[in-house]
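The next block holds one structure in the form of structure tokens; read it before the comments.
The complex appears here minus one protein chain, its other protein chains still in place.
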Amino acid sequence: MVFVGLPLAALMWEATSEGTQSFWDAVSSPEAVAALKLTLAASLGVSLLNAVLGTITAWVLVRDEFRGKVAVNAIIDLPFALPTIVAGLTLLALYGPTSPVGIDVAFSRTAIVLALLFVTLPFVVRTVQPVLQELDPEVEEAAHSLGASRARAFVRVILPNILPGILSGVALAFAKAVGEFGSLVIITGNIPFETEVSSVHIYGRIESGDPAGASAVAVVLLAISFLTLLSIGVIRHLATRHDR
Amino acid sequence: MREAASRLGLRSIALAYLAVILVGPLLIVFWRTLQDASAAWDALATPETIHAFKLTLIITAIAVPVNTVFGIVCALAIVRKRFWGKGLLNAFIDLPLALSPVVVGLSLFLLYGEDGWFGGWLNGHGIEVLFALPAMVIATIFVSLPFVAREVVPTLREIGDEQEQAAFTLGANGWQTFWKITLPSIRWAVIYGVILTTARCLGEYGAVAVVSGRLQGQTETATLRVQERWEAFDVAGAYAISIVLAMIAILVLVAMTLIRPKEERA
Partner (left out) sequence: MRTPIAVIAATSVFAATLASTASTGSAAPGSRTGTKLSLVAYSTPREAYGKLIPMFQKTVAGKDVDFTQSYGASGEQTRAVKAGLDADIVALSLAPDMDELVAANKVDAKWKKQSFKGMVTDSVVVFVVRDGNPKKIKSWNDLIRPGIDIVTPNPFTSGGARWNIMAAYGSWRKQGKTDKQAQANLLKLWKNVVVQDTSARAALNTFNSGKGDVMLAYENEAYFSRMQGLDLQWVIPKTTILIENPIAVTKDTGDRNTANAFLRFLRTPAAQQVFADYGSRPVVKSVENANRKKFPVRPGLFTIDQLGLGGWGAVQKRFFDPKAGIMARFQRIVGGSTG
């Protein structure tokens, strides 16, 4: 806790070091608000996409059998091992103005989603995978043989069990998306009010000699993230209460 | 028939998703490196790069065990214990991720900088934290903190505590129960948690860059070298270093999967 608590405490102290008025000024400036909105919307969207696509990927990796599955499983974590700048560069090369596949979404809000999907890809996959591995496939088969359709078996039998895993991954993905910097600065264009996310806005304030304002925006972003994570926890609690 | 179709459908969705988001970018990295293989090799074979890899491995080898133990303890506390503020703790764990790396660096400056909370005292006692290994380790631990806990929590919930209770009733103590019952059931979660943490430690740039002081050949990690190579217009070299980082991550994954108990192999 010391590891997390101390830096956060220092940040809050810095944020309020110039009084509540400048704290409020920094946080309520139009560009800060625009960046906050964009960051939170993009992060939530990306988390939801992750929830669906990540769960499918995890299921395929655990229950399906196909040639090359081992290799696919091995590369899932690579978005983390690659420095974020490389992530930005390759996405720009692949989906930028000189795209070999003819898709140019660079320097737009789509690019934000793309970059965030890349850097958060492993989370839901890796949190659902171990739960599925512990879950006996026979339960699923039994439900199926008793006449339940695949979809029904999934909703009734699998989903309640893997939901904590999904939400765990979603929480991680959301948090990571909120804080992402390195890959976004390369591919989004950083236009204020359009594609400038909070981490870039905060960086701008630090570079302009306003560490207190930077901390203030960071603290507000953290507070909102904290509330979001808390509500994810509440959803999990409500969703799994009945079988406890 | 329908079952095969839906299985195939899901497989296609998953693979298409991975192709667009993951495989495409990775292929670009490999392709660009191979295009200029000699420059790539030159970037890898310099003493600075080798030292940078050593430093990255040291930091990773310290941060990963610390975060693994912390993560397992935290997960056990969250799932098995009842205490006030449990929900808060649960949400608190993810916060380090939501902080952008530059801000992590800033907050460590506030703590350990010359005018920081502890910086003056530490300097007075000749202990160097900033611009040396300790700060880089602290930054790395901070940014890779939640993974193991987040992996283990859902699995712990899923397996329930019946077996642990049974072991208790049969007279096993806490340690024995943990080693013989709990750990084997959560091992996959721990494995994935360790892999994620390792990958994150290897790839971390922002926070470490700020607190390292970027001293060439001293506090330069592999990712700082990547940035340096890119700034010097040596993209092939930057990509080559990244590929080695990716390879290390894959090696860790393979090693972790190989150590699973015998009965599960085959």
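Labels for the chains are A and B, by order of writing; each one numbers its residues from 1.
The rule is short, and it goes like this: a contact is a pair of C-beta atoms (placed from the backbone, for glycine too) under 8 Å apart; a residue touches a chain by one contact, two chains touch by 3 or more.
What you are looking at is a predicted structure, and each value in this text was computed from that prediction instead of being measured.
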item	value
Sole residue of B:A43, B:V104 or B:V194 that reaches the chain not shown, by the stated touch rule	B:V194
Per the touch definition above, residue among A:L49, A:I76 or A:A93 touching the missing chain	A:A93
Residues in chain B touching the chain absent from view	51, 54-55, 57-58, 61-62, 64-65, 68-69, 109, 112-116, 119, 123, 126, 128, 130-133, 179, 183-184, 187, 190-191, 194, 209-210, 213-219, 228, 230-234, 255-256, 259, 261
Positions on chain A where the hidden chain makes contact	25-26, 29-31, 33-34, 37, 89, 92-93, 96-98, 106-107, 185-186, 189-194, 196, 200, 203-210, 213
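Here is the rule we use: only the chains that are shown with their structure count from here on.
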item	value
Distance between chain centroids, defined by C-alpha means - chain A, chain B (Å)	16
Complex interface listing, chain A residues touching chain B	3-4, 6-8, 10-11, 13-14, 53, 56-57, 59-61, 64, 66, 72, 74-87, 89-91, 93-94, 101, 114, 117-118, 121-123, 126-127, 129-131, 133-135, 144, 150, 161-162, 164-165, 167-169, 171-172, 174-176, 178-182, 198-199, 202-203, 206, 211, 214-215, 218, 221-222, 225-226, 229-230, 232-234, 237, 240
Sites on chain B touched by chain A in the complex	2-3, 6-7, 10-11, 13-15, 17-18, 21-26, 28-29, 32, 87-88, 90-104, 106-108, 110-111, 116-117, 138, 141-142, 145-147, 150-151, 153-155, 157-159, 185-186, 188-189, 191-193, 195-196, 198-200, 202-203, 205-206, 223, 226-227, 230, 235, 238-239, 242, 245-246, 248-250, 253-254
